[in-house]
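The other protein chains are all here in position, but one chain of the complex has been omitted.
Take a look at chain A:
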């Protein structure tokens, strides 16, 4: 994916230089001037509406603005200290952690598995590809509403499971496994979050299938042939040749899924809400409720900043490494 973006722009740059070189000196300055002029509006807009407001949010998160009347006096880290001692926010961090881990792991494994199966030159491949990709076209809100009813303990899949004597509580369960006391919460995997993970996996697996399939198609047959001639079994061809070559795809999928799951809001909001005892609450939902219902603007801003930092932990190393690769 990285290559797909950088190659054309690098080429354009070279073309531009070539054209400029044939022009007189004055032509170069005109081109430069024009290019600066053309990107100026977006630079200004992004500077104000993205980075400016990130800065503003950071500033608000350090203030005392926790009512309808703006109070921008400096409060230090008070809002952050409050959050990390708050039962609900501790639960949010736990839920986000396990949601992200489970969601990404399952999306990767399932996506790779389906992609490998689709890659066996089967019949009606494009039909299957579309079937797996379709849920991606839905909005998370739709997915949330549908799965809310599917996993409603008194209707949905339980009507079927009842026949086998099973009646899981799905997202209404308040059990946390293993539930070790930690801070104010029980630490572990909340059972309720599994229902949300299934819904999210259902929606996003198509994406990793498509990525892996593209990756698989990019591996030349000669490589596989060569491995086979060297005596590799079909299993070894995958584990020793193909999977390592798919590593860049895996990294891309992880980055994209991580930033979706760390910021997730709509799916949870539509499907379960904060949940009993906050077993399905996430920072996004807490941020929305505390800011726009409770009017705790500074607390909300602090949550937003923590979310930004948590995404940055994934994105920044990725950006740095891809820049290095570009440079080399």
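We take it that a contact is a pair of C-beta atoms (placed from the backbone, for glycine too) under 8 Å apart; a residue touches a chain by one contact, two chains touch by 3 or more; residues count from 1.
Just so we're on the same page, contacts and distances are computed from a predicted model.
Peer 1: From the list "Probable sugar-binding periplasmic protein", "Inner-membrane translocator", "Multidrug MFS transporter" or "Aconitase X catalytic domain-containing protein", give the UniProt name belonging to the chain omitted from this structure.
Peer 2: Missing chain, per its UniProt entry: "Probable sugar-binding periplasmic protein".
Peer 1: I'm checking contacts with the chain that's been left out. Which of A:152, A:236 or A:252 qualifies?
Peer 2: Of all options in A:152, A:236 or A:252, contact with the hidden chain holds for A:152.
Peer 1: Of the residues A:61, A:143, A:172 or A:203, which one touches the chain left out of the display?
Peer 2: Selected residue, touching the omitted chain: A:172.
Peer 1: Can you say which of A:157, A:232, A:276 or A:311 touches the chain missing from this structure?
Peer 2: Reading the full complex, the residue touching the unseen chain is A:276.
Peer 1: Name every residue on chain A in touch with the hidden partner chain.
Peer 2: So the residues of chain A touching the unseen chain are 30, 34, 37-38, 41, 66-70, 87-88, 148, 152-154, 169-172, 174, 272-278, 289-290, 292-296.
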